[in-house]
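I have placed the structure first, in the form of structure tokens, so that the comments after it can refer back to it.
Coming up: chain A.
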Amino acid sequence: MIPVSWYLIVGALLFGLGAFGVLIRRNVLVMFMSIELMLNAVNLTFVSYARALNDVGGEVAVFFVLVVAAAEVVVGLGIIVALFRRRASVTIDDIARLKG
Partner candidate 1 sequence: MNVLLASIVSQTPIVLPRISYLTIGPALVLFGGALVVLLVSALLVRARRPELYRWLALVAVAGEIVVATAGLLHVDAHGASLAVAGALASDGFGFVVAIIVGAATLVALLIGPSFVQREHGGPEYAALSLIAASGAVVMGQANDLLVVFLGLEILSISLYVLVGFRVGDGVAREAALKYFLMGGFASAVLLYGIALIYGATGSTNLVRIEGFLAADHLIHNGVLLGGIALVLVGLGFKVAAAPFHAWSPDVYQGAPTSVTGFMAALAKIGAFAALVRVFDGALASQASLWGPLVAALAVASLAVGAFFALRQRDVKRMLAYSSINHAGFILLGVYAASAVGIRAALLYVGTYGILVVGSFGALSLAQWVRGLDEGLCSLDDLRGLAREHPAIAVTLAITLVAQAGAPFTTGFLAKFAVVEAVIAAGETWIAIVAMLSAAVAAAFYLRVVLALYGRDRESSVVPAIAGAQVEDGRSAVTQRPSPSERVAVATAWGGVVLSVGATIVLGVVPTLVLSLVGRAHIL
Partner candidate 2 sequence: MTLLDWLVAVPVIGALIVPMMALPREQAWLVRAFGIAMSIVELGIAVLLAVRFHIGAPGFQDTQDLRWMGALGVHWYLGADGISLVLVIMTAVLFVIAMAAIKGVTDVRAYVGWMLLLEAACMGSFVSLDLLLFFVFFELSLVPAYFLIADFGFLGSGRAAIKFFVYTFAGSALLLVGIIALVVIHDHQTGNLTFALPALEHTRLAASTSLLLFLAFTAAFAVKTPIFPFHTWSPDTYAKAPIPAVVIVAGVMAKLGSYGIVRFDLGLFPGTSRQLAWLMLTLAVAGILWGAIVAAGERHLGRLVGYSSLSHMGFIVLGIFAFSTEGLAGSVLQMVNHGIYTAAMFLLLGMIYDRSGTLDASRLGGLQRHAPVLAGAFTVVVMAQAGLPGLNGFVGEFLILVGTFVTHRWWAVVAVAGVVGSAAYLLWAYQRVFHRAPSEDRVVHDLQWREVALIAPLLAIIVFLGVYPRPVLSAIDPATSAIVARANRAPLPVASSTPTAVVSTLTPGVRP
């Protein structure tokens, strides 16, 4: 049997990967997907802990996270689509009218 800690490590790695992606990638869609990756890494972590703790709470948490992720997807796509109806670029560097 694979020990639970391995799942946790995978979760942490995925989360780190996602966070890294958000921070360094400049393509908005990729950033968006990185956020989703982070959320799913969290799901993995929740499930692993639920398994380790023998507690159903963590699994229930995944439900809520999924819902929230879906809602975020919807709104995020809406915003991106709305923005890029005017602009042809999906690169964050081109979206820089707001600065101080």
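The criterion applied here is as follows: contacts are C-beta pairs under 8 Å (C-beta built on N, C-alpha and C of every residue); 3 or more make two chains touch, one makes a residue touch a chain; residues count from 1.
How were these picked? Simply put, all candidates are chains of the complex that A comes from, given by their letters.
The structure displayed is predicted, hence computed values, not measured ones.
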Options 1 or 2: the chain contacting chain A in this complex: 1
Touching residues (chain side chain A, partner candidate 1) in the complex: 8, 11, 15, 18-19, 22, 28, 31-32, 35, 38-39, 41-42, 45-46, 49, 52-53, 55, 57-58, 60-61, 64-65, 68, 71-72, 75-76, 78-80, 82-83, 86-87, 92, 95, 97-100
